[in-house]
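Excluded from the complex is one protein chain; the other protein chains are retained at their positions.
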Amino acid sequence: MSTFGQYFRVTTYGESHCLSVGCIIDGCPPGMELTEADIQPQMTRRRPGQSAITTPRDEKDRVEIQSGTEFGVTLGTPIGLRVMNENQRPKDYGGSTMDLYPRPSHADWTYLEKYGVKASSGGGRSSARETIGRVAAGAIAEKYLRIAHGVEIVAFTASIGNEFLFPPTPTHPSASTNPEFLKMLDTITRDTVDGFQPVRCPNEEASTRMENLIADFRDRKDSIGGTVTCVIRNVPSGLGEPCFDKLEAMLAHSMLSIPATKAFEIGSGFGGCQVPGSVHNDPFIKAPAVPPSQSGAASTSSRPRLTTKTNNSGGIQGGITNGAPIYFSVGFKPPATIGQAQQTATYDENDGVLEAKGRHDPCVVPRAVPIVEAMAALVIMDSLLAQQARQSARSLLPPLKQTLPASETVVGGEKAVEKARENNKGVNGV
Amino acid sequence: MSTFGQYFRVTTYGESHCLSVGCIIDGCPPGMELTEADIQPQMTRRRPGQSAITTPRDEKDRVEIQSGTEFGVTLGTPIGLRVMNENQRPKDYGGSTMDLYPRPSHADWTYLEKYGVKASSGGGRSSARETIGRVAAGAIAEKYLRIAHGVEIVAFTASIGNEFLFPPTPTHPSASTNPEFLKMLDTITRDTVDGFQPVRCPNEEASTRMENLIADFRDRKDSIGGTVTCVIRNVPSGLGEPCFDKLEAMLAHSMLSIPATKAFEIGSGFGGCQVPGSVHNDPFIKAPAVPPSQSGAASTSSRPRLTTKTNNSGGIQGGITNGAPIYFSVGFKPPATIGQAQQTATYDENDGVLEAKGRHDPCVVPRAVPIVEAMAALVIMDSLLAQQARQSARSLLPPLKQTLPASETVVGGEKAVEKARENNKGVNGV
Amino acid sequence: MSTFGQYFRVTTYGESHCLSVGCIIDGCPPGMELTEADIQPQMTRRRPGQSAITTPRDEKDRVEIQSGTEFGVTLGTPIGLRVMNENQRPKDYGGSTMDLYPRPSHADWTYLEKYGVKASSGGGRSSARETIGRVAAGAIAEKYLRIAHGVEIVAFTASIGNEFLFPPTPTHPSASTNPEFLKMLDTITRDTVDGFQPVRCPNEEASTRMENLIADFRDRKDSIGGTVTCVIRNVPSGLGEPCFDKLEAMLAHSMLSIPATKAFEIGSGFGGCQVPGSVHNDPFIKAPAVPPSQSGAASTSSRPRLTTKTNNSGGIQGGITNGAPIYFSVGFKPPATIGQAQQTATYDENDGVLEAKGRHDPCVVPRAVPIVEAMAALVIMDSLLAQQARQSARSLLPPLKQTLPASETVVGGEKAVEKARENNKGVNGV
Partner (left out) sequence: MSTFGQYFRVTTYGESHCLSVGCIIDGCPPGMELTEADIQPQMTRRRPGQSAITTPRDEKDRVEIQSGTEFGVTLGTPIGLRVMNENQRPKDYGGSTMDLYPRPSHADWTYLEKYGVKASSGGGRSSARETIGRVAAGAIAEKYLRIAHGVEIVAFTASIGNEFLFPPTPTHPSASTNPEFLKMLDTITRDTVDGFQPVRCPNEEASTRMENLIADFRDRKDSIGGTVTCVIRNVPSGLGEPCFDKLEAMLAHSMLSIPATKAFEIGSGFGGCQVPGSVHNDPFIKAPAVPPSQSGAASTSSRPRLTTKTNNSGGIQGGITNGAPIYFSVGFKPPATIGQAQQTATYDENDGVLEAKGRHDPCVVPRAVPIVEAMAALVIMDSLLAQQARQSARSLLPPLKQTLPASETVVGGEKAVEKARENNKGVNGV
């Protein structure tokens, strides 16, 4: 189904060549200031035609709020969003070649297998335009998260082909054990990332390597993949729903639902499988006090009292956030549509050679950056509302006398009392 | 929520130290022969205490069907399943140390942050016993898939620490381009895998390397991670729901919901990001005819007429299966609970040293093999029922005269007619 | 949430005074011919301004398909629908009076309690315009049901105030035991109903009584309620999901979600509570053969072999359809907004007198007729897809040898064989 989320629920519609694309967002908190101006910036970051290395298809991608707000404030009712498909040009796809051949590794063939109907564009809803609704909805979620909790979500290009920002090494099979990497996660901003156009890799040298690589593939009518890393800071502890909807499971789901993705890793990821448990474990330390004024968020007091010294967990333990920065990486394959001639077969099972026309990116990674951020925002928003619901429900119950025979085993004095209080205190997060 | 799936819906309950664990399965097709004997084998493969390198906790894990069958046949009503927690020993966890410290990188701390109540076992439902319900439900799904479509699901250990079955190389950054790897995927069976106990890596030499590595970590009271690769053969084409519930998104969700997982990749995965599009693309070829008698499944005639020459896509294109084998890998971190002393902090924010007691695996990977298979079965089953519903609905509509102005652009003669027929044919898959 | 249905899922947006209202329909079978012309007729039947006894607000209510079809055929992807709010006139509501007072028995007060934000129109989404998306989606469902199964859905006005088409009598506390009523249910058509404008009660004499009553209430600036009865013919047997989603439960849910409804009854309804079981029970009889050519539907062969002699059950037994006509009634209260002065209180707790302005119906019942039909179509469509999914899944299982020890208890010979076959035959409905 074209719906994502249980509490902050996004339903999208639209394919590449229809009248418009858009979405309905159900569950946005009432009373939040919201206009198109809050949504448009991420739409524009996602937009095609941004540089010499992205598709020249020119879409203004102006979003228009249909419902759910009045006088610039959310009503709590469903928010309808619409973006016109202004520049459709279906003829590019209707040519004699594209109609005969399912494009290799594209969705043309599988859409026909699934639906038994062939849309003009082949795999209509596998178009990158389908992601417009996601980005728009993500921008709204992100606004709430920022206001209510000071959440910051920043994604950037981490590799293109075999050009890496932090290449794996024998010492650091996962970047998660590399302090330099962790420091970047603590400080990187979206503005910094956009300073490294067109690749969006926040390092001069790496960015140049990557840009050259993409240009090279573009010139050869070929394509190349890469990875996006994303960090989410200031997420309250306690988010993520055991057991099937662990936070990393929801993030993996959301990321692998983005077109062209092949892989996901949270925290130490695949590299972490090579790190001994004694190194990989994140020991607890007392959390530094956060001055409430600093973040400007409504609920800075909710930061937990413990934090971890390292962060191989990527901010999630047992499927639940611990308050540390969440970070993950997503792998994008090389785009399937390439200009090179390809030996393949027609729909009617004859061998032949396909040369694709149309407008295509040699690498989708830079444009994927805001899409990754949007999906991350949707996941965090949904799990936040779930946890706030739980805490709100719990807060109306009387305090427990004792939740487990803890005091028996506690060494003594004030600590025991304090601990008992802690056990009984309810969820102090969020 | 503790529910997985829309059509074949599994709801689980139970933590480590309660009376029983179990699940309710809603949506199992009626009229299928089913007894405990269909479920127990995978339960036993998952069971602790299987070898010197797994936890000595001894559970019989006998599953008992509560409802939903009569005279050994499914009624179509919810199937209740229950497994007693026979060997609870809560005292192991109630000791003075474990009660004072949240175990690093375990779920103790985050469960307390989330629920505000501390269970005896710390993160109660993050226990491996929670996976019992999944494995039981998966066995039922698997039986249907095998009967109805000849689906085969086989997982195996692909790496432990830095010991790999197919290590990445400059030529093959992803094993997906390695013919030897693809051949193994085509033929590997569960029996073969279980021939390589205790590691479940189907290669003598690699298996020995891995077993030694695990033993080494066990002896040092440390732990180590690894990866499981899983292949699913004979999956009908057309499965997977655009846009948010692409099949790889559902697989990623399901796999990252297994305790201790950190990473997921489908097909070429992260390595595929380094492969040029011109190599990565899977060209179409005419599919070989499959003699209907061969698989014994109810619907062998449903194989699509085209297949792909290579399979970097991992059997999924545009989020939809194309009929080729689906394969993916899952990364498991080193278990958090280790016997070594760890410098960390207590619940009440004091520094201290934790030495964990209790019974723990130095490596969860071998026991994870049937869990990965179970979750894969649940995903395929759910998406299969979704697609069968669609096709069944469509089959009652009259044939279309023409779905797009295809004949205008087609080169000529018989081809045009054949192609028009193809367009109108409906979904022939599943 | 603003979503209805699991398989045929409708999500709506829009309130009275925003830019547009609309919906997204997810799960429509692919390959069905569909244009705006299929949807518009029911929109027009629902439209305000149809007669002297309905609100003069003039909306063209032209529906526009945004996505999900191409060349007039459904793609299987989400169908976006939009209807502009052309005639908004928010000033009618912004007057000094309406802004001070929550209208008695309207949603103004409860929306403010719920969302904490006051929309211009008071209870914005409780507006009758919210039903536009439902009617549009219902028209699409209805088209499929008609093509695939010959389903016919006809609603009509059954009472206005105390003027009844079939008043309850001591002999017939429920019309369900009245043969004349059942005969009307078998034959009534939408054309016949629309022949009795403006009330839509298909009986000359009753219609006149009702029209006069409404006119009387209109003239006194008062309002009056009434009931709509709806019949659904040719529904396959086997629809409805035990135990929480029985078909009557879904119908009740859907009907009570229509603004201004207060009551629902299926089959014999409240009156049936007074009928002895020996009379109320519907005995089985052999079903008459239906010539396949008659209905023109794709699957007439699916009619069950037994039917019932009477139909107090209203076509549903144990929550599941038995193939007989489904019928139910819905009670609509008198509209809350009346022109009469009302003694009430302001938002700030002061007593006062409210005289409502704006444009309002003295009775919503006639316009509710197509809304009831639409919601009925959505319920049947969703439960049909659920059951088709089940049957499709089951059809791939091998036949059972025997599902219960039936032959032991069966009297003899051919009957036993036939019966065993019946038990094993699978679901022959739909």
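Per-chain residue numbering starts at 1, and chain names A, B and C are given in the order in which the chains are listed.
The working rule: a residue touches a chain if its C-beta (ideal position, glycine included) is under 8 Å from a C-beta of that chain, and two chains touch if they have at least 3 such contacts.
Just so you know, these numbers come straight off a predicted model, no measurement behind them.
Enquirer: Quick one: say which of C:M43, C:L75 or C:A107 touches the chain that got left out.
Expert: Candidates C:M43, C:L75 or C:A107; residue touching the omitted chain: C:A107.
Enquirer: Tell me, which residues in chain B touch the chain that this view leaves out?
Expert: 1-3, 9, 11-15, 17-24, 26-27, 30-31, 64-70, 73-80, 82, 114-117, 119-120, 124-125
Enquirer: Considering the whole complex rather than only what is displayed, give the residues of chain A touching the chain that is not shown.
Expert: Contacting residues on chain A, toward the hidden partner: 6-7, 29-33, 70-71, 73, 76-77, 144, 147-149, 242, 298-299, 384-386, 388-394, 396-398, 400, 402-405, 424, 426-427.
FYI, only the chains that are shown with their structure count from here on.
Enquirer: Based on mean C-alpha positions, I'd like to know which chain lies farthest from chain A.
Expert: Farthest from chain A by mean C-alpha position: C.
Enquirer: Can you check how far apart chain B and chain C are, centre to centre, with Cα atoms defining each centre and the answer in Å?
Expert: Computed value for the inter-centroid distance: 42 Å.
Enquirer: Listing for chain C: what residues touch at least two other chains?
Expert: 27, 30-31, 70, 73, 76-77 - these are the residues of chain C that touch more than one other chain.
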